[in-house]
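Complex shown without one protein chain; remaining protein chains in place.
In this document, chain identifiers A and B correspond to the written order of the chains, with residue numbering beginning at 1 in each.
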Amino acid sequence: MLETLLYIIAYPPLWQVLIVGFLGSLLIAMIAIWFERKTAARVQRRIGPYWASPKLGGFLNIIADMIRYVLQQVIIPTSVDKTAFILAPVAALIITLLPIVFIPLSPIETFWPIPSMDYSLLVALALTTVPPLLLIVAGWASNNKFAVIGSLRESYIITAYELIAVISILSVSASTSTFNLVSIVEYQAPLKWFIVLNPVAFLAAFLAILMSTSAFPFEIPESEHEVVAGPFTEYSGILYALNMGGAYIRRFIYSILLAIVFLGGWAPYTPPLDSGPLMGIIVPSIIVIIKASIIVLAMSFLRAVYGRYRLDQALEYAWKLFLPLALLGLGWAIIVGFTI
Amino acid sequence: MKESPTSTSDVTIKELETRGIQVRKIEKEVYEVFIGPQHPGSGHMRIIVRLDGDIIAEADPDIGYVHRTMEKLSEVREWLKPIPLLERMTIIDACNITVPYVNALEKLMDKAPPPRASYLRVLLCEINRVASHLYGFGIFGVFLGHSTAYMWAFGDREVFVELAEILTGARLTHTYPIPGGVRRDMPQDFPEMARRAVKYMRRRLIEYQRIFLDNPVIVKRLEGVGVISKSLAAELGIVGPNIRGSGIKYDVRLIEPYEVYDELEFEIPVYEEGDALARTWVRVEEIKQSLNIIEQAVDWLERHKGELILSKDDYDKLPKLHKEIYEKTGRVKLLPVHASMKIPAGKAVARGEAGRGEIFYYVESDGGTVPYRVRVVTPSARNAIVFKYIVPGHKLMDLPAIYGSIDYFPPESDR
Partner (left out) sequence: MVEALSLDNIINSIKLNLEGLVKSISISKGYIEVVVDASHIVEAALKLKSMGYDHVKSITAIDYPKESKIRVVYHASSYINEDLAKTIIGLTADIPRDNPVIDSLSQVWRSVEFQEREVYEFFGVIFREHPDLRPLLVIPELAEKKVLRKDFIVKEESIYEGIPHKY
């Protein structure tokens, strides 16, 4: 009975897409938001979220916020391009979640959502670069000056971060000579993680993700004090929540990719090939999620420490510092590939 | 389906005009952005910014959203009543705002406050100055996206607000100085609290420096931004920490010492760079100097216990009951005659150094029970010109940095 239930849960579309992809990222996004507010509060000598559930450290506050967003009236201004205005955040969220389909959470073929993982790294990486484009669409459809300026900034940031992210994450392939994420994880097993072998590439990838998901100190497109909420200025209610939560979900998906590529995936545990759903997929995915969460929470902590860079300064850092860093990581990866 | 672009825009213009919206054409290739009055980064004002790309081509500060006709209202109120009125323009800096007005009245009446009253005024002025700088500092922090500086500054400001409350009975609008003295004496345990607050603030300033002033991101945002050269600063007539950040050693406390500032030891911090970072540093150094002054004032007040806080002739006029209240509680209860007092005809100018800079009063009396004319020029009113002449040429993201660094406060500017 339990075995059957486990097999049903472990059915790839259900487990990987719905539970890990959708619910997991939602939960991690909530935890990240809660952690961000709580740590920032600790640093700033406040209490932070508290009253909704004092015993849980105010965690239910985030859920209350979500309920509020869902129940809030969605105002669609008359001057917007309605189709694009509504579709952009929805499509962005769906495409944000898509890479999870191409990320293996277990070495066992039965539990993969797709039949072959041969080019999974390429596909997953390619899909992560699409949602920012929809942010630009959202800003443009809003027909609001602040939104347009915000999406313009977003477009500058995209051109800057994308190359860094792609080069630094793909540099792993230079070491392992494969795009297969399972092989990459197996290469790293048990403790030969790329964060140790190639810390430069990891750093570049980390910074690129900070830029991509507009975390501090790169919170530029949504910079409140010049452009209100950037591309989301005209959004309200659930559509705003989709936009705002989208960044956290994207951060989580990226972090899963980083956990697989740099943090050894489900290592140190390697499920035997004949293991059942519990040990075969659920346990390894939880290991990956924990690793990913650590990356997400580390990113959240930066809010309490840094202000935001100016747009041109962020771009200057991206092109003059992070891109050479990513290229250095690539070179390093080639050396790693030949020596280890 | 296909319309030529001109006809569409004409149609929309007509449509908008029928809906009662004013329409006007703006220059080609200039993007006009209205920052404020309902905008997280504007405060109670509007800055009309014309952007050429990301560069601000023109900025027009549209102020006056919180104008409260203080000058006119002062003309219909008896001499004492403008004190609580005027301090409402900067409730966070109330004593600094009202002391020059009281000075102007004292000049007209040829009356001088006793030294103890002067020291109490200076004490409250400096407490206000620290609180005001911390307020500006916090707003500045959040303008740059640094929420920690914001929370810290506002939290630590509370210490000084509480000090002011213990001293005067009110957190913000103290209405403390009155012509010829102050309203309340210092409580017995005040010196100890003040010393503790000073010690605490000194320690915190080091932490501020670590997380905010030396933060690479913040330094990068502020260095070389909004540079006001020495000559331009003088020409624009800006005031306060802004002008001292441009290398001009001008502080009313130094130039024309009012109250007992000539008896106290303090320095006027001056920075030569003239950029946003220099202005921020001036504020921080000024907090340190204010803390020194608070200590000195408290020491003096402890050594001179029991002196009058009201001028001798005013005190002698008090009836026995009021004298008893004064002896017992240290509170000055004024006679109703004060409210309708007449001030000899004449005109007087007084200036003082408020937290944000020099405040100027012109008071004219025709011998009646109300002022004939009260002219007040606040520091922010004189700093508003920075938006027009310094902001253009910077990037849009520099606007909050400049706004925060000049510590512009709309209610004070609009009066």
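Here are a few things to note about the model shown:
Definition applied: contacts are C-beta pairs under 8 Å (C-beta built on N, C-alpha and C of every residue); 3 or more make two chains touch, one makes a residue touch a chain.
Fair warning: this is a prediction, and the values are worked out from it, not measured in the lab.
The hidden chain, counted over the whole complex, makes contact with B.
Across B:48, B:234, B:284 or B:334, the residue that sits in touch with the chain not pictured is B:234. Here the missing chain is touched by one residue of B:243, B:260 or B:397, and it is B:243. Here the missing chain is touched by one residue of B:260, B:301 or B:384, and it is B:384.
Contact between chain B and the unshown chain involves residues 63-64, 67, 69, 71-73, 75-76, 104, 107-108, 230-231, 233-238, 243, 248-250, 255-256, 346-351, 358, 360, 362, 364, 372-373, 375, 377, 381-382, 384-385, 388-389, 414-415.
One rule holds in what follows: only the chains that are shown with their structure count from here on.
Computed from the mean C-alpha positions, the centre of chain A lies at a distance of 45 Å from the centre of chain B. Considering their complex, residues 40, 43-46, 145-146, 149, 216-217, 219-220, 223-228, 303-313 of chain A touch chain B.
Against chain A, in their complex, chain B makes its touches with residues 31-35, 39-41, 51, 54, 141-152, 155, 211, 215, 217-218, 220-221, 395-400.
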